[in-house]
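With one protein chain held back, the other chains of the complex are shown just where they sit.
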Amino acid sequence: MALMQFREALNQAMSEEMERDPNVFLMGEEVGVYNGAYKVSKGMLDRFGPRRVWDTPITELGFCGLGVGAAMVGLRPIIEMMTFNFSVLALDEVLNSAAKMLYMSGGQYNIPMVIRGPGGAAHMLSAQHSQALESWYAHIPGLKVVQPSNPYDAKGLLKTAIRDNDPVIFFESEVMYANKGEVPEEEYLIPIGVGDIKKEGKDITLVARGRIVNVTLEAAEALSKDGIDAEVIDLRTVRPLDEEIIINSVMKTNHAVVVEENWQYASMGSYIVDIIQKRAFDYLDAPIGRVHTEDVPMPYAHNLEKLALPSVDKIVKAVQETLA
Amino acid sequence: MALMQFREALNQAMSEEMERDPNVFLMGEEVGVYNGAYKVSKGMLDRFGPRRVWDTPITELGFCGLGVGAAMVGLRPIIEMMTFNFSVLALDEVLNSAAKMLYMSGGQYNIPMVIRGPGGAAHMLSAQHSQALESWYAHIPGLKVVQPSNPYDAKGLLKTAIRDNDPVIFFESEVMYANKGEVPEEEYLIPIGVGDIKKEGKDITLVARGRIVNVTLEAAEALSKDGIDAEVIDLRTVRPLDEEIIINSVMKTNHAVVVEENWQYASMGSYIVDIIQKRAFDYLDAPIGRVHTEDVPMPYAHNLEKLALPSVDKIVKAVQETLA
Amino acid sequence: MSKELVTEAQSEAALMPLQGLDRDKLYNMLYQMILIRRFEEKAAELYLNERKIGGFCHLYIGQEAVAVGAMASLRKDDYVFSSYRDHGHALVKGMSGGEVMAELFGRIGGCAKGKGGSMHMFSREVNFLGGHGIVGGHIPLATGSAFASKYRGDDRVTVCFFGEAAVNIGAFHESLNMASLWKLPVVYICENNRYGMGTALERAASLYDLSEKARAYNMAHAHVDGQDLLAMYDVTNQAIERARHESLPTFIEARTYRFVGHSISDPAHGHYRTKEEVEEYKQRDPIKTFTAMLIEHEMINENDVKDIESRVRSEVDEAVRFADESPIPPAEELYTDVYIQPL
Partner (left out) sequence: MSKELVTEAQSEAALMPLQGLDRDKLYNMLYQMILIRRFEEKAAELYLNERKIGGFCHLYIGQEAVAVGAMASLRKDDYVFSSYRDHGHALVKGMSGGEVMAELFGRIGGCAKGKGGSMHMFSREVNFLGGHGIVGGHIPLATGSAFASKYRGDDRVTVCFFGEAAVNIGAFHESLNMASLWKLPVVYICENNRYGMGTALERAASLYDLSEKARAYNMAHAHVDGQDLLAMYDVTNQAIERARHESLPTFIEARTYRFVGHSISDPAHGHYRTKEEVEEYKQRDPIKTFTAMLIEHEMINENDVKDIESRVRSEVDEAVRFADESPIPPAEELYTDVYIQPL
């Protein structure tokens, strides 16, 4: 096992897959000469050369569509969005080309493509640069959506995503890139669509994903001091949702709080609530709680930003209310 | 009262508001010379002239952004999307400019703008032209989202939307444009954010909006033959959600089914379920049911398209399951 | 700076009668144009009278010379993309009338099992990469298949057809910049039929000589009379060679006209263009002109034309029969092809 940063784990995943399969290439803004805006692709241009690592103009719609076209004829693009905030410009090619191509062509053209980059808030990046948009992508049939919470998961999931024959949207986080974790020397893959229990517990089920898993684990820690034994589920994948892991847990704990860094309306968290109440209605002792980003554009000021985001305090409070 | 088509009601709403306020103008593809792709703006170029009715190039991002800029300095644009399928290209300007401008500017620049057009499936328009995207817009704080189900509501809501000082997304439906309904001669407005009970009932609450209200009313009719007395709530507005009207109804009926023409993941319907279980948990006798579009891109073949969409049969079945 | 593509007048081939093409080739080109025309006429009939076809259905009538001329020197392994107005391109690329018609009918025997419909024809077999419904949306895709050819070092060429109204959209701009910057083997063919739905070019674009747009990307370009089959062939052929051998992109503006409404349900003329204008353009029907030229050069005679018409008729009839006999897709098809690796 080696201790490495989240960004290094991603770099390894991409590099190993590029060694393994000549059809895999990396494209995005600043991924080459600049070594990545967040240094995720550091050294990859040197290692693989300009044929495999492409710096692009600032044309998200264009290069994302280019990736889809390349995937139609068998290449396996990894498209980096500098951040997912900018991916909105490319959404048409994701929604209308990548996600629908297989269906519209009656099964002829699949899109083996990964779109990856950081999503969510970092520090005081304000309204346009702090958005967690997984819910939009999760809404779309034809996509898979993955969101790891630590270096180990990130590497295993990204390798699987690159080998997947359907389009995969892969959400990272600016504030996690420097997080360190153990990563084995030997190769491993983590399946898409399977969640992971990050902490077992018997009193309440906390469902989270991505960066928020770590906040939730902190909250579970705090709760344990109050004698509350929370189970923390890391979904790892947003779509397809691992319903079983959630339902099994709720059947045991009879309580749930869903935590996410998304706005509350029409979000993935609300869908998880829906699934729980549908499948575990008779097991629920209280309404399912939710913790989410406040229903506002992200403010710049540090104090307001903190108030806008999910926090340990908010999770603890939601758990207490649910158990009350 | 005059009997008129949905499209005529919309036309009246726009025309009256344009007479009333010289800052209101209409812009979109084919709205002028061609009289509208769906004839909603028929006659308006003749009536108001080219200064008030603008045909655009096919540049959704551009003209939607232009509308936002014009709204910043006090005009009140009505931007027509030929269909909301194409609005995805403009989403960046809606998410990052229209919805956030007031907040980012600390309250200085509001965006009095309406973006309107048809959403959802029509007949065999296939995957790229049949999408119901309200959930995406509803996700965004800073927007209001409206979705009427009949000519009367359409006119009253659109007039209110045009007078609203915040950005409003207004969803119509290709297949409703020819629907007829009574519309009073005298002026009236319908408030945004307030739902409407389209049919009272005591056994179960059906929550719907837009075109699907009519399908739901048909289902309620069918159910009444089986002695089931369903209450049908027409939300009229998607964001902000009229929680009270839903909760009051569920407290009475103790059962609910949420119907919508959206994909199931991270949709508005799932959010409504969340609100109900949160606020009326103790009143619920059974899990809340959902009817939604199947989790697939829309197929072309007529038989498959019918299977993909919400239908009277599906609603009846969901109600029966909920009441079982 | 920006290089004009050698135009037909200067090319050697152009100095030869009929571009130096042999009778078989010429005969086949005429056949293809007539096939498209009759196929589309049949589709209109089945849509309007028999309601066997649904949704939006955009016909290629009047523009046949563009597709036939442009693709005449393409290889089967070359890639072609089109917009929603795609039946003609699909047929010329080598798809059978049957699979296209069955797709229009929404039948399981259609090229996309009835799931795509008129706007979304696809064939992996002949490398027809669709049929796309968002204006301009396929231009980045075509740039991507060209990218793949460059990446792999194969010598395939991508040809991408789109309407003149697509030139104003961002995807066009972003694509042409990348194609030129990275020297991708792609030929962009803008079918300038003067209208996007009811909007005349000059009411939507600030520059009318669209081929000049390519200068902004330092890309080779040409405009060509799209009603002249051989000119279309010649100019495109040069662009294809340039792409295949020099891995360079070209932008071609083909000036053409649609004789019919925007889609089957739209009128051929109305507020936006007059009946007279349509009639005038019909005088330069590419099929009539090319037939006359071939007869004049004694490449074919009246009987050959009759022959073609009757062969086409049976091909179209056969397509309709095939479509008619093909079953509707079974209900399970609703859930297949969402993912290639089912969840």
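By written order: A, B and C. Residues from 1 in each chain.
Here, a contact is a pair of C-beta atoms (placed from the backbone, for glycine too) under 8 Å apart; a residue touches a chain by one contact, two chains touch by 3 or more.
The structure displayed is predicted, hence computed values, not measured ones.
Student: From the list B:S97, B:N150, B:S267 or B:T322, which touches the chain that is not on show?
Tutor: B:S97
Student: For the chain left out of this view, which of C:I61, C:M219 or C:I287 touches it?
Tutor: C:M219
Student: Out of B:A70, B:A127, B:V146 or B:A280, which touches the unshown chain?
Tutor: Here the residue in touch with the unshown chain is B:A70.
Student: Determine and list the subunit B residues touching the chain excluded from the picture.
Tutor: Contact residues on subunit B toward the absent chain are 25, 51, 56-57, 59, 61-75, 92-93, 96-97, 101-110, 141-142, 144, 164-166, 193, 240.
Student: Touching the missing chain, which residues of subunit A?
Tutor: Within subunit A, the residues touching the omitted chain are 29-30, 33-35, 37, 55-62, 85-86, 89, 123-129, 294-297, 299-304, 307-308.
Student: Could you list which residues of subunit C touch the chain missing from the display?
Tutor: Subunit C touches the chain not shown through residues 168-174, 176-177, 180-181, 203-207, 212-213, 215-219.
To be clear about the criterion, only the chains that are shown with their structure count from here on.
Student: Taking each chain's centre as the mean of its Cα atoms, which chain lies farthest from subunit A?
Tutor: Most remote chain from subunit A, centroid-wise, comes out as C.
Student: Determine the centre-to-centre distance between subunit B and subunit C, using the mean Cα coordinates as centres, and give it in whole Å.
Tutor: Taking the average C-alpha coordinate of subunit B and of subunit C, the gap between them is 37 Å.
Student: Just give me the whole-number Å value for how far the CA centre of subunit A lies from that of subunit C.
Tutor: Roughly 41 Å separates the two chain centres.
Student: Please report how many Å separate the Cα centroid of subunit A from that of subunit B, as a whole number.
Tutor: Those two chain centres are 30 Å apart.
Student: Can you list every residue of subunit B that touches 2 or more other chains, as numbers and ranges?
Tutor: Residues 61, 85, 89, 126-128, 295-297, 299 of subunit B each touch two or more of the other chains.
Student: What residues in subunit C touch two or more of the other chains?
Tutor: 112, 114-116, 120, 132-134, 137, 170, 338
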